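Removed: one protein chain of the complex. Kept in place: all other protein chains.
Going in written order, the chains are labelled A, B and C, and every chain counts its residues from 1.
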Amino acid sequence: MAAANEAKTILDRLGVPAAAWGEGLPTRSPIDGSLGAPVRETGDIESVIARSATAFAAWKRLPAPRRGELVRLFGEELRAAKNDLAALVTLEAGKVTSEGLGEVQEMIDICDFAVGLSRQLYGLTLASERPGHHMRETWQPLGPVLVISAFNFPVAVWAWNACLALVCGDPVIWKPSEKTPMTALATQAIFERALTRFGDAPDGLSQVVIGGREAGETLAADARIPLVSATGSTRMGREVAQTVAARLGRSLLELGGNNAMIVAPSADLDLAVRAVAFSAVGTAGQRCTTLRRLFVHQSVAGQFAERLTKAYDSLPVGDPREPGVLVGPLIDEAAYDAFRASVDQGAKEGVLIVGGERLDRPGVYVKPALIGMGTAGQTDLVKHETFAPILYMFAYENFDEAIEMQNAVPQGLSSCVFTDSVREAEQFLSAWGSDCGIANVNIGPSGAEIGGAFGGEKDTGGGRESGSDAWKAYMRRQTQTVNFSRDLPLAQGVKFDV
Amino acid sequence: MAAANEAKTILDRLGVPAAAWGEGLPTRSPIDGSLGAPVRETGDIESVIARSATAFAAWKRLPAPRRGELVRLFGEELRAAKNDLAALVTLEAGKVTSEGLGEVQEMIDICDFAVGLSRQLYGLTLASERPGHHMRETWQPLGPVLVISAFNFPVAVWAWNACLALVCGDPVIWKPSEKTPMTALATQAIFERALTRFGDAPDGLSQVVIGGREAGETLAADARIPLVSATGSTRMGREVAQTVAARLGRSLLELGGNNAMIVAPSADLDLAVRAVAFSAVGTAGQRCTTLRRLFVHQSVAGQFAERLTKAYDSLPVGDPREPGVLVGPLIDEAAYDAFRASVDQGAKEGVLIVGGERLDRPGVYVKPALIGMGTAGQTDLVKHETFAPILYMFAYENFDEAIEMQNAVPQGLSSCVFTDSVREAEQFLSAWGSDCGIANVNIGPSGAEIGGAFGGEKDTGGGRESGSDAWKAYMRRQTQTVNFSRDLPLAQGVKFDV
Amino acid sequence: MAAANEAKTILDRLGVPAAAWGEGLPTRSPIDGSLGAPVRETGDIESVIARSATAFAAWKRLPAPRRGELVRLFGEELRAAKNDLAALVTLEAGKVTSEGLGEVQEMIDICDFAVGLSRQLYGLTLASERPGHHMRETWQPLGPVLVISAFNFPVAVWAWNACLALVCGDPVIWKPSEKTPMTALATQAIFERALTRFGDAPDGLSQVVIGGREAGETLAADARIPLVSATGSTRMGREVAQTVAARLGRSLLELGGNNAMIVAPSADLDLAVRAVAFSAVGTAGQRCTTLRRLFVHQSVAGQFAERLTKAYDSLPVGDPREPGVLVGPLIDEAAYDAFRASVDQGAKEGVLIVGGERLDRPGVYVKPALIGMGTAGQTDLVKHETFAPILYMFAYENFDEAIEMQNAVPQGLSSCVFTDSVREAEQFLSAWGSDCGIANVNIGPSGAEIGGAFGGEKDTGGGRESGSDAWKAYMRRQTQTVNFSRDLPLAQGVKFDV
Partner (left out) sequence: MAAANEAKTILDRLGVPAAAWGEGLPTRSPIDGSLGAPVRETGDIESVIARSATAFAAWKRLPAPRRGELVRLFGEELRAAKNDLAALVTLEAGKVTSEGLGEVQEMIDICDFAVGLSRQLYGLTLASERPGHHMRETWQPLGPVLVISAFNFPVAVWAWNACLALVCGDPVIWKPSEKTPMTALATQAIFERALTRFGDAPDGLSQVVIGGREAGETLAADARIPLVSATGSTRMGREVAQTVAARLGRSLLELGGNNAMIVAPSADLDLAVRAVAFSAVGTAGQRCTTLRRLFVHQSVAGQFAERLTKAYDSLPVGDPREPGVLVGPLIDEAAYDAFRASVDQGAKEGVLIVGGERLDRPGVYVKPALIGMGTAGQTDLVKHETFAPILYMFAYENFDEAIEMQNAVPQGLSSCVFTDSVREAEQFLSAWGSDCGIANVNIGPSGAEIGGAFGGEKDTGGGRESGSDAWKAYMRRQTQTVNFSRDLPLAQGVKFDV
């Protein structure tokens, strides 16, 4: 059975309604390039927004722990549907099975985390300078949240946003990637199971908008949506940011990365090779946290390149449903074109050590490319994020220089160092170390836990999602002062007696 | 002596260098409209930015408590120069003496607060899901911060930003209002006293850019300045936000307010009248937190209007340097034009109860206007922020409706209720109460303490300055994970064995 | 069937092993006084402690989110066994059905909360004054935790402690009240279901010690148990505190309360009457948060007493399993003796308005007593906590005086005010208001949410359990500083050059 049809079967099983299908976006599996039935485009976006605004009025009045109960039930439903949804992720986004399961696990984890938050959402009580006054800072629900997600994490990123938003009192409107409408519909169906069990949630609490770029623009420009959380390319993010800024809304941006690893002389090379492999070729190099630049100390650069070449040589590329396969397909032909162009250019600027070929089979399957750049500087090619499995390898002489190179790109998402030196590790994590939002020691740049804040600086867009206090982006902060005295003292000792 | 010359004398005493004067911005006192010597415009903005970036490289390496020491010394210098600087605020911005002193006190307060922060700047250590892993979240210095400030708080708002920025490891570039260059130069001179005592601060740590709108635009567009903190009109904010968004920078916006008070039947009317007076006419109605809309329960509306009229009638308007004067001048003729137009229009839409006249003397002095709107809805006039002492008074029937009216404007800065009812007060502070960033009970909307976060939602721009965790805007968050085991487990249980 | 036998049937169904029964503590139901099979006393306490210490060595190494997974599974098992366990609470502690269910719900809630915590357990990263230094504060597992619980919350209090302790990395030893061993065994059986599903938890992670006071003393004195969390009488707490202090261990004490309500003139009397009823007679007055003292403003004291009398008159006392019954039995004859003595003494010092009689049926059933004290001062009788449904009612003249009386007892657990006045409410919550650990407005003193910290001051013992940062009591704080520079600067600028 063609992969696209296999996906349809799962969607039916999950209860995606027949009405979801119709004229609109084509569905497609990168596994074999097969096309499935088209998914109906959302016609009336105005109604979607209006419904969300109405839902907000009701939802924000429910106590947060009650809202958390909905997310808890959603977590239960995800646990029950884990295999189905993971299979869909594989079918529509092309991830290998373990990664598909991991992505759904991430949704489950964020549910647990959000449930815990639902009894916290901590504000502050503060010491007031005025006698007989109490000061507090409270976090209130914000309003409808638009989630624009990308194909490469077709469900987890939405869940990061949605679970926090829901607990925070906000309805959600989801505009998934045009490339992955099916996983969105499936997730919505699973969410509706939780809604049914929950009982009294308002209509329109979570809605999916199927559509293209225009739909996204219409949504992003609407002032009734105070927060737009967008994941995708830097180009897209720049546009969304300006659209939202023009109406003084709030953006939460997770854009491109150009993530690096430094391998120091004291590194555990076994670990480092494995970390490179996972983070450079996992998800076929289509993660925002994919490793794209490698700086190896010259004393170990030779042997490291050798071991890496060996690892690359043995990488099982193929159908992501098959056990043992580690590298699945690129998402589409456009991705291949970008891969091709970058590899070819890389081969000119440096040396193509291994990989770069396309496999002769339906779908876009390539051998991950490892390109040696020696001690060269970083060219425009290297500074640009090509969303494909290409790794540029450099040799470095001293650690300060390695950090400088790591930082010398426009993006600022993830970074890592492999070292057993306290001095190097802590410097990397210091104010004069990595300038990225994520900095790891003896871990690749990819694969974050949900408990930490996820996101990065510079062209990566500055947003933070998931753990820590990322929930604050979904709420409105209010500074409250209550005077319970019989006087009216002014702050800073100002006198004003009428 | 003309007020502008008086200002010059103080600047000389504070040690503003002769080089500061020259072709450029005119200086002017709203007290008598007198013009002083022009202040030299900053020619080479590129150098300013470059110097700031260089200063950052050094400053971020100093331990934060050491950086705090500079801010502590600055606080000492401010204490020593308090009267001079306050007098300048009066001369250049037209504030009455007590408010001028209050503004400098606010600078001093934020110094104390920032010094305390300098040993905190707390990040987190977090529980990792992987054995032998440590997770941390650390806040790092961000880079040069541009502060665009408005004429009405010519020094305090800069201090809010600068003291936090400096402690956080960031150099500051200050673009003050074209209307208040002198207070900026004076503040810089005082800051330099602290710098001298401090010793080893890098050159260019704090710089003032004298110039107009174009200078602001050049600065805001520069990618070397990761944060732009701008205070001013919504129109200005919208432009800055888009400029900064286009380069994926960070904006901290404090824009217009349209602040309301609800007076409930159980209110202490004595307090309420005094609170209205201070917050509606203080600073001649030129605060972003000025009270502009008043909703009085119909059962007390009559007597409240009477008492308010009496209070308005007796307001001492005049030279802000004179003891007893509570209402000083508007900043300039343009401000008067806006006042005039709004009062006239208000008189058509409602009833001009008291005030509205201009005094016949040099400078722009007006009698604050109180306009009765009865039970009418809020027109465009009312929904617009006129930066002058005009108060629109409405009567309301029930509390829910009053909250709804309070929220039904584009701005979302400050709000308050006068009531002795727990139910009303807490509803006002609830998720279905005021939608503003500041919500007070039995206090006017104006006059915040520095310990709380200051700012508002919607067209107010969403930024938060001063207390609470506002300092985080001046830093870069980094999620760090350290693997100290001999394994390489992946999050979410993903398996990837090369 | 006698209630004690009914309990046995449930225990069997829940899988309590046959070995649990044998020579030892008698089991008993206060519903009818029936005795069940005795429960085997734990002979070898030394082994229990040793096993716990061994379990600690393994459990502390598991990542906290993994430990949270056990608690999540426990929550699932509690949901599944909710009715059974609640029925047992009714049978063994005599609570009415709704309260029994509420108690189990509390266990479930704390599971959800603890799971959320398992990815937090936040410590701090801090700004160091020394260049090239990083400072952090981390929370580490503490060691075996002893939980001594009382009969009146036979399972929830253990769960508060155990769920936090387990997530924090600590094994638990439970010494339940001699009066409620059966609910402890049932809870343990349910916990073991979760353990089985979890898989790799160490042996001895949670153990129940069946025994009397001596067993508690042996455990409390053991230095291998760094934390003793004890709930019960002030007398017991004082002993435990000294025992633990002698070995410099940590105590978390939840002791007696003597909780008051103030009813102000503006109070919603409907709510207040209902709140009094629930909090004074719920659990037959055997909660540590039971309302024991009532201060009513003299202007409403008359009508309030009337309404209260009516409510007391209609209170359904009887078998707690029967629908509609609100007041079940006292725990035993000793409780009755204390009730009798206090009511008789109260009738001498004041006026017995209603209640005080014992019902003629098996088990100890009494009509809750309402005793009017007029404007008298508080005698020793009133200042003493009698663990039974007796409410002393006073009239007060002004609010300051009412607060003073509320505070003038040795205990400091819970307190409340019914008022619609902002001034009164906020004063009650101020530094010069209630001195208790819990202070409520328009809510009775009883029935806390798990999200807040639970506990009180003075003779209540000072401990805090459940929500907020109560988890810190179960961990060890470590201040860490890492020098990654090549120098050795000393704090405070000390010089010491060898």
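In the analysis below, contacts are C-beta pairs under 8 Å (C-beta built on N, C-alpha and C of every residue); 3 or more make two chains touch, one makes a residue touch a chain.
None of the values given here were measured: they were computed from a predicted structure.
Interface note: of A:131, A:323 or A:377, the residue touching the hidden chain in the full complex is A:131. Across B:45, B:62 or B:115, the single residue that touches the chain missing here is B:115. Touching the chain that is not shown, out of C:195, C:317, C:353 or C:425: C:425 (per the contact rule at the top). The chain not displayed touches chain C at residues 60-61, 98-99, 101-103, 105-106, 109, 124, 126-130, 133, 135-138, 140-141, 169, 226, 234, 237-238, 241-242, 244-246, 248, 250-251, 253, 255, 268, 271, 273-275, 277-278, 282, 311, 314-315, 326, 425, 429-432, 434-443, 447-454, 457-459, 461-462, 464, 467-468, 476-484, 486-488, 490-498. Listed here are the chain A residues that touch the chain not shown: 61-66, 118-131, 133, 136-139, 419-423, 425, 441-442.
Contact between chain B and the absent chain runs through residues 65, 68, 72, 109, 112-117, 119-120, 132, 134, 422-423, 425-427, 429-430, 449-451, 467, 482, 484, 486.
One rule holds for everything that comes next: only the chains that are shown with their structure count from here on.
The mean-CA centres of chain B and chain C are about 47 angstrom from one another, to the nearest whole unit. One finds 42 Å separating the Cα centroids of chain A and chain C. Chain B has its Cα centroid 35 Å from the Cα centroid of chain A.
The set of chain C residues touching two or more other chains comprises 65, 119-120, 422-423, 425.
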